[in-house]
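What follows is one structure encoded as structure tokens, with my remarks underneath.
A single protein chain has been omitted; all remaining protein chains appear in their positions.
Per-chain numbering from 1; labels A, B and C assigned in written order.
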Amino acid sequence: MADTITLLVTRYRPDTEAEPTVAEYEVPLRKDWAVLDGLNHVKDQLDGTLSYRWSCRMGICGSCGMTVNGEPRLSCATFLTEFAPGPVRVEPLANFPIVRDLVVDIDDFLRKLPTVKPWIVRHVDWVEDGEYLQTPDEQSAYQQYSMCINCMLCYSACPVYGVDPDFLGPAAIALAQRYNLDSRDHGAADRLDVLVHPEGVWGCTFVGECTRACPKGVDPAGAIQRYKLTAAMRSVRALLLPWGAR
Amino acid sequence: MTATRARAYRQAVPRLWWLRRRSYLLFMLRELSCVFVAWAVLFLLLLLKAVGNGHVDYQRFLDWAAKPWVIAVNVLALAFLVFHSVTWFNLAPKAMVVRVPKQMLALAPKAIVRRLPEGRVPGWLIVAQNYVAWVFVAAIVAGLVMRSGS
Amino acid sequence: MRRRARPIEPFLWLLFSAGGVLAALFLPVVVLLFGVVYPLGGIGPPTYPGLHALAAHALTRVVIFIVCVLSLIHWAHRFRFTVLHGLQIGRLGRLVSVFCYGGALVGSLAALVVLVRI
Partner (left out) sequence: MTATHDVVLVGGGAAGLRAAIEIAEARPELSVAIVSKVYPMRSHTVSAEGGAAGVIAMGDTLDEHCLDTIAGGDWLSDQDAVEYFIGEAPKELVRLEHWGCPWSRQTDGHIAVRSFGGMKKMRTWFAADKTGFHLLHTLFQTSLKYPTITRYDEWFVTRLLIDDDQRVCGVVAFQLATGRIETIEAKAVVLATGGCGRVFPFTTNANISTGDGMALAYRALAPLKDMEFVQYHPTGLPFTGILITEAARAEGGWMLNKDGYRYLQDYDLGTPSPTPVLKSMELGPRDRLSQAFVHEVERGRTIDTPYGPVVHLDLRHLGAEVIDAKLPFVRELCLKYENIDPVTELIPVRPVVHYMMGGVSTDINGATPLRGLFAAGETACVSINGANRLGSNSLPECLVFGARAGRAAAEFAASTRPPDGSTNTQAEDERRRLERLRSRTDGRDRIADIRQQIQQAMEDGAGIYRDHETLAKSADTLGDLAERAATARIDDHSDTFNTELVAALELQNMLDLSQAIIASALQRTESRGAHQRTDFPARDDEQFLAHSLAWREPDSTCRIDYQPVTITRWPPGERLYGR
């Protein structure tokens, strides 16, 4: 095994450049080095001007998503040895505007997220003392959707989001489902309008790439399909029993 | 609170984005299978129209269907239709979460219950049902058609 | 950003899904028999009277009609999104919709005429 590997890193300096370019860096190739360690080596030793986000480097904070050799990945959990002898292409996440180098603008997601009301909605008052009961079975109904770390890999993998930036997108819908399926929540009706909007679940053509890209085993594609069925059945009921619906 | 980020670089989606990754291409092919669904309907209607018009037209239809280009189109169509069936059947469990009623769970043997995560019918069982239905339907259609001719 | 919600979308999706199921179950065997096996001459095609009798049966005609209509809606719905996303022509959305669902409607009427006249 060679002892170095080449990183081809996308650079974009809006002060001086009109569009992104590619810079080449040679970094040590070590068994336990992730792509992020390679980038840190570049920043610390070779070129202090390289900008990227990272924090926990244990795959839970969701900040270091990048496109590595064409695939959306968490750079802290993607090892350099996977790509030996290299080179490794490190690009910003696709489908988002590039702010600088490997940093993308994800404010679009943060604007959409509150529209699906990702919090517990109660129409009955709290039981002031003690917890709401929830059996492990009831919990497992929504558990996987609660694992989303907002890393944006699913948006980056989703071609529909790329073509139509108004699409609500995988993580936001999965999080809506996370609360819809929570036995403590009464807010499903409140989330309906946003979800059944043409830019909501109906925009999805079930490419399935979001689920494949997710590093936490959330299945947004499944969440969206399930919600389509729920919403469709609701519409049918509303049509057949117009007086009883909603 | 965000400032305007006019200088952010908008990454354009290439017009042929679906050629850039194998998975995207497979997705596109899956979606394009609908064209062959439409073709199959058209083909079926042409057959039925011929049947409705009498045996001369029926023979003419059979001759037309035997033209090499029509056969070629149909072989391609068959491939896409099978691709459609397979992808459709495999994805079905994503949309449907079938729960086993509590009473049935209580009656079922422990060994089976343990294999039903969270009391749900596992995805592979739904997929398997789809394939059984496929074989069943195909056998009936083929049986009816072949028997009708003998 | 958001347009008025179209309540028709869930129904289109349900019909699309039903069409997807029927197309997946019925169409491959039809194309296999009449498009590939018989033309290639491995087995002789059914005789005219037999096939006519089968096709003229009321149940057959009802089933075929349902398969045709739903499969065409399946095509229309899927093709609409394929064109919109694949060619990135969001602004022509309405035109594409008219072509697709209109096409499915015309096809369904044609199916009705053909089946009634058997």
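Brief remarks on what is shown
By definition in this document, contacts are C-beta pairs under 8 Å (C-beta built on N, C-alpha and C of every residue); 3 or more make two chains touch, one makes a residue touch a chain.
Values in this document were obtained by computation on a predicted structure and should not be read as measured data.
Across A:67, A:95, A:150 or A:205, the single residue that touches the chain missing here is A:150. Among A:182, A:199 or A:219, the one in contact with the hidden chain is A:182.
Annotation: of A:22, A:84 or A:120, A:120 touches the absent chain (contact as defined above). Although one chain is not displayed, its contacts with chain A can still be listed: residues 13-15, 32, 43-45, 47-49, 51-63, 77, 99-101, 103, 105-107, 110, 113-114, 117-120, 126, 129-136, 138-139, 142-143, 146-150, 175, 179, 182, 184-185.
Here is the rule we use: only the chains that are shown with their structure count from here on.
Interchain contacts join each chain to each other chain, per the touch definition above. Centrality by C-alpha centroid: the chain sitting nearest the overall protein C-alpha mean is B. Chain centres here are C-alpha means, and the one lying farthest from chain C is A. One simple way to say how far apart two chains are is to compare their mean CA positions; for chain A and chain C this gives 36 Å.
Each chain gets a centre from the mean of its Cα atoms; for chain A and chain B, those two points are 29 Å apart. Within chain C, residues 78, 81-82, 88 each touch two or more of the remaining chains.
Within chain B, the positions touching two or more other chains are listed as 13, 18, 31, 95. Contact residues on chain C toward chain A in their complex (touch as defined above): 1-3, 5-7, 9-11, 13-14, 78, 81-82, 84-85, 88, 90.
Across the interface of their complex, chain B is touched by residues 17, 19-21, 23-36, 38-41, 43-55, 64, 67-68, 71-72, 74-75, 78-79, 81-82, 86-88, 107, 110-111, 114-115, 117-118 of chain C.
Residues of chain B that touch chain C in their complex: 13, 15, 18, 28, 31-32, 34-35, 37-38, 40-45, 47-49, 51-52, 54-55, 58-59, 62, 65-66, 70-71, 73-75, 77-78, 81-82, 84-85, 88-89, 95, 130, 133-134, 137-138, 141-142, 144-150.
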